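A single protein chain has been omitted from the complex, and every remaining protein chain is retained in its original position.
In this document, chain identifiers A, B and C correspond to the written order of the chains, with residue numbering beginning at 1 in each.
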Amino acid sequence: MITVKFSASLRDLTGEDDEIEIDAPTVRRLIKLLDERYPGIGERLNDATSVAINGEILPDAIYEDIPDGAEVHFLATIAGG
Amino acid sequence: MSRTHVSCNINGDDVDFLSESGGSLLNALRDDVGLMGVKEGCGTGDCGACSVLMDDRVTCACLIFAPEAEGRSIVTIEGLAGADELHPLQQCFLEGAALQCGVCTPGFLMAAKALLDNNPNPTETEVRYALAGNLCRCTGYDKIIRSVLDAAEGMRQNGAQA
Amino acid sequence: MTMTEDPKNAPSYKWVGSRSIRPDGLDKVTGKARFGADLKLPNMLEGAVTRSPHAHARIVSIDTSAAEAMPGVHAVITAADLPDLAEAGAKTDDVFMSAKVLARDKVLWEGHPVAAVAATSREQARAAADAIDVVYETLPHVLTVDEALADGAPVLHDTMITKGADPVPEHASNAASRALHERGELDKGFADADLVLEREYTTKPVHQGYIEPHACVADAGQDGRAELFVSSQGHFSMRAMTATTLGWEPSQLNVTPAEIGGGFGGKTTIYLEPLAVRLSTKAGRPVRLVMDRGEVFKATGPTSGSRMKIKMGVTNDGQITAAEVWMAFEAGAFPGSPVGAAAMTAIACYDIPNFVVEGFDVVCNKPKVAAYRAPGAPIIAYGIESIIDELAKGIEMDPIDLRLKNAAVEGTQASYGPQFPRIGFVETLEAIRDSEHYKSPVPEGCGRGMASGFWFNIGGNSTATVHINEDGNVNVITGSPDIGGSRASMALFAAEEFGIDVDRVSANIADTQTIGFNDVTGGSRVTLATGSVVIDCCRAIKEDLRRRAAKTWDCEVDDVEWVDGQAQHASGTETPLSLADLAAKAPRTGGPISVTKSNNVRGAGAGFTTQLVDVEVDDELGVCRVVRYTTAQDAGKAIHPSYVEGQMQGGVVQGIGWAFNEEYIHRPDGTLDNPSFLDYRIPVASDLPMIETIVVEVPNPNHPYGVRGVGEAGIVPPMAAIANAIDDAVDCRLVDLPMSPVRLLDAINQRGE
Partner (left out) sequence: MDYVAPTTVEDAVGALASSPDSRVFAGATDLIPQIRSGRPEPGLLVDLKRIDRLTAVTENDASWTIGAATPTSRLTEDPAFSGQFPGLSEAAGLIGSDQIQNRSSLGGNLCNASPAADSVPAMLVNDTRAVIATADGTRTIPVGDVTTGPGSTSLSTGEFIVEFEVDKPPADTGDAYIRMIPRTEMDIAVVGAGARITLDADGNCAEARVALGAVAPTARRVADAEAALTGQPINDDTLAAVAAAASDACDPIDDKRGTIAYRKQVAGVLAKRAVRLAADRAAGITTANGAH
């Protein structure tokens, strides 16, 4: 089981859920499962997002493994000057 | 567009070039003479990146019509170092990390040379005002000012020994 | 001055942390360094761009015939010469990027390119560009977020529906997207507070102000390929974006990086490049395109102007209980302001239990914004760090103590989501608190202020190659343009890894056909990410060198160690083999010694800074000068301390310019009133004191040497620090940037009214 915390920017899709527990070994699988639960969220999450797994921010994270018990956040991609 | 024949001395060499009469010395130096160390940052005398010495006076090459150089002596960044030795200012800029991107550096070095030629022992405030016509966006000026002061001190000591 | 977390346990290095001469230094002090405008190819044409004189207009027609007939003109292009990406079903962002480089149906800001010309001289090109006859039907324009969001405002993009809005709007508007971060219960948080303040702040667009204008040279062949020489922060990105707008594959372009004369984020995107390539394909000759300063100001990216509303509550003992933040950022003509990052960074320094942070990305008729140093963070920090100062004064608490009490630390759930790993915010606060500056009395007639700032820092994609030359010297090759001395750091990494003199390392940046992919130089990523890959290369080579030495000595690899630049046999029986010895034997031990590594580097370490400033105010003139400035920043590890200090000082001084004078001033007709360095006033040397630096080193555990990245955070606090110091000096709270003499005198006049 992992914990996924949604930013308020996703609230239009996740409704009242700001945190869920789910079983997903990779980011790709997680997004697929989330899209089944919250239709349309997959497109939003695939589109220029970074993923924070246990505090570490990972861009291009789609194939990243998620360790059991991890806390996952979806973030806007960060660039910089 | 009329072109004017210009004869002058650049970095110790007698040089002839044909220039567009209303063109700037900056464009002539870069395009006609090939001295690409003279940089254009603004073209209006507000940034100092094109600073050169004309008859030992620091000026912005972008604010000089090319034909005005007739008979004058011009020194650009390409003429600052000796064959096997950098000018002390150049050496101090390197050692003092006085440059980041480096595009303003030629202009700063020429303006600093003009300053030290006239005032070998400037205060920090004098250096800051003497270099106020040169914009640097990378460094915050701190290391540039220190490097000019270091160079001045080194040149004074060498001068005292010589 | 450097403060390391625990000096006793800090590893000692010979080269890392030393102040070596930068590899590119000699060329830059002698005028040899070749920047974007410095390449002159045989047969080269000069280009010029025709730009919109209007802030918003429909293009009725473009007649290029007169220009084409002019002497010396070899090519004229308009949007018709580029593929219509909208028609091709491309991504919206790419359609906008294409429309940015060459307007198709509408011009959206003064300076928007509509055509370009290549001719045998600059003057001929300029004359022809001016002779292109464009008929416009002007449209009403919007210049600020207030104008753009007003009811009935003219809409720039008639299909743009606000992303992230809940509910989804039915009609197009100028609000491109909404970002939102929430936690806890706002009402409860404010109810718990003893002091609640509510303030509004505004900022104006400011430009990165690099001294080198944009420039490139394109040389297209008859084979559908082109060479591009360009000053940018990332030639691989230039290649990708240029190819997209041309409808090419990236591999059709080889992009060679020029030396870059400053970027600060502004040279991470394309402007001239596709035009130069297209002109070159049309003319069959090389084409150079160089902007003048006016074009740089009018047509390249500033960062956003903004309006912000902030409400914050604190208890009498200094606990910040709640924050409500609303902000709208100007994106310019196309979506993409840094409001998302601003929303993430807004209160990231602090552990606040209840908050709502909401941000809107708003288009208007100004140039599309580009990244600028910690994009978004300095803007919102102006408000946040100002209101925190007011709260501290309100509860009579030292502003450093208030920040310490609420500071994010390792394990704090960052306002933007994840938990912070080891970070050094507290250490920067303590460094300032313990500084001689902070302990010194405030000079007579002056005021003192402080503020803090945060930037994520990033990793990303990098490739590096390291060769050992046949003489045993080292070539390091990366694809990351060097905008602030990164070659020096790459050389130091290699020298440290191999245990050789740094003078034996040459650090280079190669073109897109010579080295593998690298992301743009930005986000403070190069020393961290490209540095990591260089270190990986060096370590792989050291393994290889040990194998080769073992082969030479006919022993086990485990018996060979690499010490101080040479292979040594553990028994001490063999004469050590230096890099030069091993390089000489290379043909007999497996061939040339060379390794290429690449990675999408993770593990960026967040960067924090705290800054302290003393200002002197002439209260009859409204003129404020900085008399002393100290900045403490967590670098993780300073690889080349001089260039770390340089980044800190440069960021601070850009912030000082932003605080006092820098702004885009638009006339009512939407044209820019100050497109020159005379009236867009970046700081000059005589405006400033020395900028004192305290390099804090809380190592990033994810980097071999502890690097975090130092390019961005420095610009975040200065505007608020100065506002706080002005308030201390003259009891005036300025809430609009820039805090110009006119504004400051006005505030002084109204004081006590």
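Simple rule for what comes next: contacts are C-beta pairs under 8 Å (C-beta built on N, C-alpha and C of every residue); 3 or more make two chains touch, one makes a residue touch a chain.
The model shown is predicted, which means the values in this text are computed figures rather than measured ones.
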Visible chains in contact with the missing one = B, C
Note = Where B:G37, B:P67 or B:P88 are the choices, the one touching the absent chain is B:P67
Note = Out of C:G17, C:G262 or C:G622, only one touches the absent chain, namely C:G622
Remark   = The listed residue (B:C8, B:V58 or B:C136) that touches the chain absent from the view is B:V58
Key: In subunit B, positions touching the absent partner   = 1-2, 4, 21-22, 24, 43-46, 48, 51, 54, 57-60, 62-65, 67-68, 70, 111, 114-115, 129-130, 132-134
For subunit C, residues in touch with the removed chain = 292, 294, 618, 620-623, 625, 660-661, 665, 673-674, 676-679, 681, 683-684, 686-687, 740-742, 745-746, 749
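Everything that follows uses one rule, which is that only the chains that are shown with their structure count from here on.
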Task = Find the geometric centre of each of subunit B and subunit C from their Cα atoms only, then give the gap between the two centres in Å, rounded to an integer.
result = 29
Note = Whole-angstrom distance, CA centroid of subunit A to CA centroid of subunit B, is 55
Request  = Could you please specify the touching residues of subunit C with respect to subunit B in the complex?
outcome  = 19, 21-22, 24-35, 37-38, 40, 122-123, 208-213, 259-264, 290, 292-293, 483-485, 640, 642-643, 645-647, 649-654, 676-678, 682-686, 688, 690-691
Sites on subunit A touched by subunit C in the complex = 5, 7-9, 11-12, 18, 52, 54-60, 71, 73-76, 78-81
Message = Going by the contact rule set out above, which residues of subunit C touch subunit A in the complex?
response = 164-168, 178-182, 208, 263-266, 268, 340-341, 344, 356, 371-375, 416-421, 455-460, 520, 522-525, 600, 602-604, 702, 711-712
